[in-house]
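Removed from the display is one protein chain of the complex; every other protein chain stays in position.
We call the chains A, B and C, going by the order they appear; numbering starts again at 1 in every chain.
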Amino acid sequence: MDFTDTPEEAAFRVKARSFLAENAQPKAGGDRNLATGADKSGMLAASRPWQAKKAAAGFAGITMAKEYGGQGLSPIMEVIYRQEEAEFIAPRGVYEIGLGMCIPTMLAYATEEQKQRYAGPALRGEEIWCQLFSEPAGGSDLAGLRTRADRDGDGDDADWIINGQKIWTSGAQFSDYGILVTRSDFDAPKHKGLTFFFLSMKSPGIEVRPIRQASGPANFNEVYFTDVRIPDSQRLGAIGEGWKVSLTTLMNERFAVGVAPPPDFEEVFDLARETELEDGPALDNAMVRDRLADWYVRKQGLKNSHFRTMTAMSRGETPGPESSINKLVSATKYQEVSFFGMELQEMLGIVTDPDTVALDGLFQSGALSSPGYRIAGGTDEILRNIIAERVLGLPQDVRLDKVGSFRDLPTGDK
Amino acid sequence: MDFTDTPEEAAFRVKARSFLAENAQPKAGGDRNLATGADKSGMLAASRPWQAKKAAAGFAGITMAKEYGGQGLSPIMEVIYRQEEAEFIAPRGVYEIGLGMCIPTMLAYATEEQKQRYAGPALRGEEIWCQLFSEPAGGSDLAGLRTRADRDGDGDDADWIINGQKIWTSGAQFSDYGILVTRSDFDAPKHKGLTFFFLSMKSPGIEVRPIRQASGPANFNEVYFTDVRIPDSQRLGAIGEGWKVSLTTLMNERFAVGVAPPPDFEEVFDLARETELEDGPALDNAMVRDRLADWYVRKQGLKNSHFRTMTAMSRGETPGPESSINKLVSATKYQEVSFFGMELQEMLGIVTDPDTVALDGLFQSGALSSPGYRIAGGTDEILRNIIAERVLGLPQDVRLDKVGSFRDLPTGDK
Amino acid sequence: MNFEFDDDQRMLRDQARRFLLDKCPADVVRQTLEGEQPFDQDLWRQFAEMGWLGAAIPEEYGGSGMGHLELCVLAEELGRSLAPTPFASSIYLGSEALMVAGTEEQKQSYLPDIATGEAIWCLALSEGARPATATNTTATVSDGKLNGEKVPVADGDIAHKAIVIAKDGSGTGLFIVDLTGTGVERSAVETLDPTRSQAKLSFTNAPAERLGGDGWPLLEDIQDRAAVLLAFEQVGGAQACLEMAKDYAMGRYAFGRPIAGYQAIKHRLADMYVQIELARSNAYFGAWALSTDAAELPVAAATARISAVEAFNYASKENIQVHGGMGFTWEFNCHLYYRRARQTALVLGSLRRWKDRLINALSQRNAA
Partner (left out) sequence: MNFEFDDDQRMLRDQARRFLLDKCPADVVRQTLEGEQPFDQDLWRQFAEMGWLGAAIPEEYGGSGMGHLELCVLAEELGRSLAPTPFASSIYLGSEALMVAGTEEQKQSYLPDIATGEAIWCLALSEGARPATATNTTATVSDGKLNGEKVPVADGDIAHKAIVIAKDGSGTGLFIVDLTGTGVERSAVETLDPTRSQAKLSFTNAPAERLGGDGWPLLEDIQDRAAVLLAFEQVGGAQACLEMAKDYAMGRYAFGRPIAGYQAIKHRLADMYVQIELARSNAYFGAWALSTDAAELPVAAATARISAVEAFNYASKENIQVHGGMGFTWEFNCHLYYRRARQTALVLGSLRRWKDRLINALSQRNAA
């Protein structure tokens, strides 16, 4: 056991580090609002030039095939690059979905001509992509979608007309293209009547509306489709095979599901160190120490598990659904730590004014944001199901929705 | 809001208290082994004379109809008597099941002659009853039972021949009679093929074997039936209607489901008061205080909920499945408190010798016994289902076992 | 054994619930949430008219003289409806403080205006993130003038009078200060629950009138009383969360059936129910102790508060979880309860300190 890179990995790390040092500002000492992501419009503006630089230097599409502009390297190299990039102010958020999910789906299902057309601009940051999957009535039951695709005429290459609504679409407001799954046959069984497309987000009939979250900001959108036309040439996969295509996309999502943001152990440890309770420093209080130890142990458990995953990747293995653990554990911890940090500040804990409370209100904003982390990208319940079914091999929940026409499945009023 | 009895309740309480004071030994100052239930054979020997005394004085069968020897009083009087009796050494354990579940079922389904024959001796403690429901493959799925009842001949009043095995039967080894549910038709749907009987536990072909629990003692039995003959006159309810009869019995069980035994808050509070940690008394340690407060709050929550239940009963209402809360919360608390009490004793916590460890090893024996309390009388999971379905009105789990022949239902290898 | 509200009290509850359903639906709460007003003056006026503000104030001081049990009944409904008013500050703390510690003259002078709603009161204790203790108190009164700073003070921006905890020559005392008078500066502070306003108060030689004797024990008694009343608000809020979650889960289908039928959801709702029932029963015991001035009040109040804080925290966060993505939108009301749960959890001091108080009270009781 050791923590050293292989010679190949080490060489790549050196190359990445020197690229970053020459081209980006380190987080430590850099613009604080950019470093923490507080300055969202600044981040957005900085994204395109940064992505272009990465692409020019060979750090975009690290795992993507060389023939489409990628580097053709193994996933561990992507991880190494990200480790290094994490030390710098490197705004890449708007490209995560496009490069992580949309372009890989295109590369699996689009024509050669389309691949050549779309991969390069996405890599260089010239075109932004979004993913149009979730629907209001769908939630965890992704295949329950109702956005309809009807053919305009009888020809084999007739256009498609899209009507319906998608939700939770990140970046829809500034995306150029999107991948879209629709229901083209309401009489087929649920998973059989879906068809998959890509489309221009500038198409007539698309309306994007921001969704305000419970925590205040609007990080997601609703996207409404009214008679939106898509040529059949932009269909990905066969008619009625949209579920299979979606699974390809989702395979890539699972790997991208991240860890919850701060506050984590370090922040609450610092708070405890600085907080005076009625009988001394909070860090000396046995109850506080008990909680701190629990969070440290869980945080280290995730960190050390990540080392194991990296080792597997370094050996060429693909990380499995075990990575669901990461979000499940860290989202809960995020909420617990946030609540506890508020409690340690006593009555002042309810105040959100960054100039008044500890760590610029990090615990308060964590308390507000954390419920979303327990839901987005797979709820706690879905993650436990994934672990139970795909890791442990336990039976699926009883499914009454896999046979019969989709049209006849019971639906609720919510 | 007040805690005073109605005049009628107060009068009954006085009567009960004076009966007890004259006839029983108070727990405080009495034989410690009898008071704590540690002397099991002493308890058993004392049971019969005590039950006879209670019956003679009018404190047996408090809620039972007068025509069968009961007192015909409301359930609140039973609660009041039990509150008073709890202060005395009053061994009634062996009659709980008979008087709480078997005789009520007899009174609902037996002939008038049978009711007159069996109610009195049970009330006076002359005959002990047990309940033969659970089976090894059944568990929480009570209706999944496989003990078979076949008719010996074609006559309408032909005897029944019983073959099979029951499990978790308390008191089978010293019972005179039992109530028994069997499967008389394996081709009917699961809940339709059951038939219910009572029988003498001295019948030829019955074999009782104690089951040793994980905690050491054997409080339950397996009961094996080999060609045991029961006359049709001892059938309760119609053929194939055994499930309906069982539900009558079980209605009575829910009310009887008890609270977990010590250690509870008081004991761990005492331990904390007496334990010296490295930096002072455990009761001054913030982590210890945090845990103690949680347990106190839960314990009081149950106690205060019981006041509400008693109020409802005092008003003539029947307590509902809300009482499932009691076992769910107290069994978990029992395990937590036991573990914590062991931890507070550091390395010595593993020792079970009553002369060496605190409170005669109560925390250690609690750690060993508590897993059983989370299972017996309804597992944590079944209790949550009961609360969800019967209190909150949420849908039942998907049931695939309610239609088709019982014979064709899938079974496992466990 | 009569451990339930009586028929009149239940009727009051039904009336209050109907009134609040009608007059305080979510869009009314949202007017305060969105900052259109610091609190709802219309509601406040109507509470006064119905005698709610003076529910526990004897008629001789201008109250409706119903009693503390009735106030508990109202508190549960206020919690359920999230009514955006200074009820807790003015009634649970202000009016209770005057009744506990006021001289006959002070009661005569101040209680009637509380009952009519003309005067809003608040309690100014906290001086920032440090735990509020006698030792930590730096606000001082000398020669009847108060100096110091208090933050946060619930409803400090809208109240007319404050009871301020400060030190003078004889130790810690409670002092009545006119917030509309001289020597007072105040500014609203932003909090996680904008439906309940909070402020920073700065006092420079503000005239201060002493209330009662030894301040710290009095303060703790007032807090105990407020804790019981607030526990009913929290139980009401938690119950609303359970009902929302249940209603949503019954109507929301996934994989062809209602999500309410999945054990992960069923058992979570069952756990919510269990916590709420325990909290409710503990609140009832607190109500009994409060209404009878029982010696058990310190233990009963801490028990009720801990139980209610935990039940409301759990119910409000798991309500969002049961709703999934929709529950995390601004449009759904789940976050209103989540915010209020956090606010009520902190406004009387942290769970940690109440657990400490509980164990102290139990230790003293066992030692006695």
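The rule is simple: contacts are C-beta pairs under 8 Å (C-beta built on N, C-alpha and C of every residue); 3 or more make two chains touch, one makes a residue touch a chain.
Values in this document were obtained by computation on a predicted structure and should not be read as measured data.
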Contact list for the unshown chain, restricted to visible chains: A, B, C
Which residue of B:Gly42, B:Gly58, B:Gly93 or B:Gly144 touches the chain not shown here: B:Gly144
Residue touching the undisplayed chain, where the options are A:Ser18, A:Ser233 or A:Gln396: A:Gln396
Chain not shown: contacting residue from B:Ile97, B:Ala172, B:Val357 or B:Ile386: B:Val357
Those residues of chain B which, in the complete complex, touch the missing chain: 134, 136-137, 139-141, 144, 167-168, 190, 211-216, 275-278, 287, 335, 339, 342-353, 356-358, 364, 367-368, 371-372, 374-376, 379-381, 384, 397, 399-401, 409-414
Touch residues of chain A, complete complex, unshown partner: 1-5, 9, 76, 269, 273, 283, 286, 289-290, 292-294, 296-298, 300-305, 307-308, 310-312, 314, 322, 325, 328-329, 381, 384-385, 387-389, 391-398
Residue ranges of chain C at the interface with the undisplayed chain: 262-264, 267
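Following the convention adopted for this analysis, only the chains that are shown with their structure count from here on.
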Far-end chain from chain A, centres as C-alpha averages: B
Chain A and chain B: spacing of chain centres that average the CA atoms, whole Å: 52
Numbers and ranges of chain B residues touching at least 2 other chains: 286, 289-290, 398
Per-residue multi-chain contacts in chain C, two or more chains: 250, 257-258, 265, 352
